[in-house]
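Only one protein chain is missing; all other protein chains are in place.
So that you can tell them apart, the chains are marked A and B in the order they are listed, and the count of residues begins at 1 in each.
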Amino acid sequence: MSHYNFAFLDEQTKRMIRRAILKAVAIPGYQVPFGSREMPLSYGWGTGGVQVTASVIGPDDVLKVIDQGADDTTNAVSIRRFFERTTRVRTTTRTDTATLIQTRHRIPETPLAEGQIVVFQVPIPEPLRWLEPRETETRKMHALEEYGVMHVRLYEDITRHGHVETAYDYPVLVNGRYIMRPSPIPKFDNPKLDRSPALLLFGAGREKRIYAVPPFTAVRSLDFEDHPFAIERWDQTCALCGAADVFMDEIVVDDKGGRMFVCSDTDFCERRRGR
Amino acid sequence: MYVAVKGGERAIANAHRLLAEERRGDRSVAELSLAQIDQQLGLAVDRVMIEGSLYDRELAALAIKQARGDLIEAIFLARAYRTTLHRFGASRPIDTDGMAIRRRVSATFKDIPGGQILGATFDYTHRLLDFGLAGADADGAKAPSNPAEPGAAAGAESGGDLAALGGRLPRVIEILDRDGLIEPEEPDSDRRAVGDLTREPVEFPAARDVRLQSLARADEGFTLALGYATQRGYGRNHPFAGEIRVGEVEVEIVPEELGFPISIGEITVTECQMVNQFKGSATAPPQFTRGYGLVFGHAERKAMTMALVDRALRCRELGETPASPAQDEEFVLYHGDNVEASGFVQHLKLPHHVDFQSELVLIRTLRSEAEARAR
Partner (left out) sequence: MDADRPLLRARGVTRYYGARIGCRDVGLDLWPGEVLGIVGESGSGKTTLLGCLCGRLAPSGGTVEFTQRDGIVVDIPTLPEPALRKLARTDWGVVHQNPRDGLRLGVSAGANVGERLMALGARHYGRIRQTAADWLGRVEIDRGRIDDWPETFSSGMQQRLQIARTLVTEPRLVFMDEPTGGLDVSVQARLLDLLRRLVTDLGLAAVIVTHDLAVTRLLAHRLLVMRGGEAVEWGLTDQVLDDPQHPYTQLLVSSVLHP
């Protein structure tokens, strides 16, 4: 990898992406178009997150990469190795010592701290896409705060099922202005977005959008006053460390339908078990 | 006692090793060389250059070898490599008027100045599998029964003295243009710089330069299906193949230090100009309209379908009501990129068990509530 630049991207590209990130931070929740580059990883597999991380990472950073909450899932391994090869930056599995965390589909259970940056991998950035396939139209709707349709969707869900049907990638209102998709994190993780001390960056490579939630910004999951937003609950606790009130993976243990539940966040679980 | 699954790192390393073995295949079979791929699978190399947006036959051949013949995977390799290349400028527009013609045909007139030059084409072959090619020694075993006559290599079908035309074949479209029968193709006077969709994200409505770029690098199957659809009535625009040219053109740049153009090499391109449904208005008499396709290498199907879809996407500026997917700019520009498409489709193989767990929790809740109501 010696003839590639630090973190693979050339400096011009990093500058372009940083400008997009700054604009995103200045307008919380607003999707900033950016000139997404082709990366050695497939579109849809985290190129947006990788480009954001590559643009902000420095030699003194400590990087953690997770997918589904675990450091050892295949794509997390692949992305971590990519950064190891292109930056030689120190990597870790510990949430508490990481300065930069790239994640797919989870926010760590360990509370984040000021000074940390979390980079989310986003497949579809546009919350209004379910209603309107046209980009020209959705941009206008955001500009004019034409968000009535989002609540129409929630209304319909409650009418049909008694509950909102969305379990992950649950839409939120950021800083009282823009409606945003938090990426396919389970709604269980949505409360962690609200007034988080960390800087939250969102990268969609294929769709070519970057957005951000600056530290201590209000993030509110959409709901109705009489049908307030609620997160998932399990009756079980983690079979390995005993934690309750965490997001759990369901493991099928035999062919008779036997199941057990363990923490999805592997670092959190290990820390509790004193490893 | 359940132990959390580990070893993802090792599994990936092993998977890569196994892939390398399968790529090489049976070691008693000779290894493919890049020259063999370039020479004998030349049209595959062309496709990788076109959709990879990278003119380099050797790199494209390498990509095809590494990708085991999966052309979309090879295109991905080419694109990823392209990202790392330093961009030091843009060439002057290539001059296809002055192309060193290898093949040139027109369906609009029977005979044209310079003649219909068939060149090397599959068009009039009978699609019968030639088992003579099956042996490794097809060259020696089978001499051509009618060796090509010297000077007839181009397979010119009709007259026209190339020398008399000064080596430059005039444009068929010019015949129409001279009489004002076809809309003129002129650069906009209020021109901003040419867009580059590999540098900036596309904004809608998109201008023609960006649309053409998108079509040039779009998946051939995609443009083929859309072009075919227009012919079958999904946005019909009555196309005629005005001219299709295949040959070599010079690439020139103007280095700052010199201030004059220098040639940096030669590339092969295929160009297609379609003549389409004429349009008139209350104030202007009717003229034929145009569709345009231009690709690297020898790729007529791609150039032709590109021209068909280009014309379909011009519906807005020509005052036509868009009615079919081929006329829907956002649909065409968003879904033609096979590297993006392939990535997103295949990302479904990535772990999704956390989101699935959320769905399970919800569906179990809904079902138990439904059960409770039923009782």
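In the analysis below, a residue touches a chain if its C-beta (ideal position, glycine included) is under 8 Å from a C-beta of that chain, and two chains touch if they have at least 3 such contacts.
If you're wondering where the values come from, they're calculated on a predicted model, not measured in any experiment.
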Residue in contact with the excluded chain [from A:His151, A:Arg195 or A:Arg259]: A:His151
Contact with the hidden chain (one of A:Arg85, A:Lys140, A:Arg233 or A:Arg273): A:Lys140
For chain A, the residues touching the chain missing from this view: 140, 143-144, 146-149, 151-152, 155-156, 158-160, 224-227
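Going forward, only the chains that are shown with their structure count from here on.
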Centre-of-Cα separation between chain B and chain A, whole angstrom: 35
Residue numbers on chain B that touch chain A, as the complex places them: 2, 4-9, 11-12, 76, 79-80, 82-84, 86, 198-201, 203-205, 330, 339-340, 342-347, 350-355, 357-362, 365-366, 369
Partner chain B, residues of chain A touching it in the complex: 4, 8, 10, 33-40, 42-45, 47, 67-69, 72-78, 81, 104-106, 123, 133-136, 161-163, 165, 167-169, 184-188, 206, 208-209, 232-234, 239-240, 247-251, 253, 260, 262, 264, 266, 269
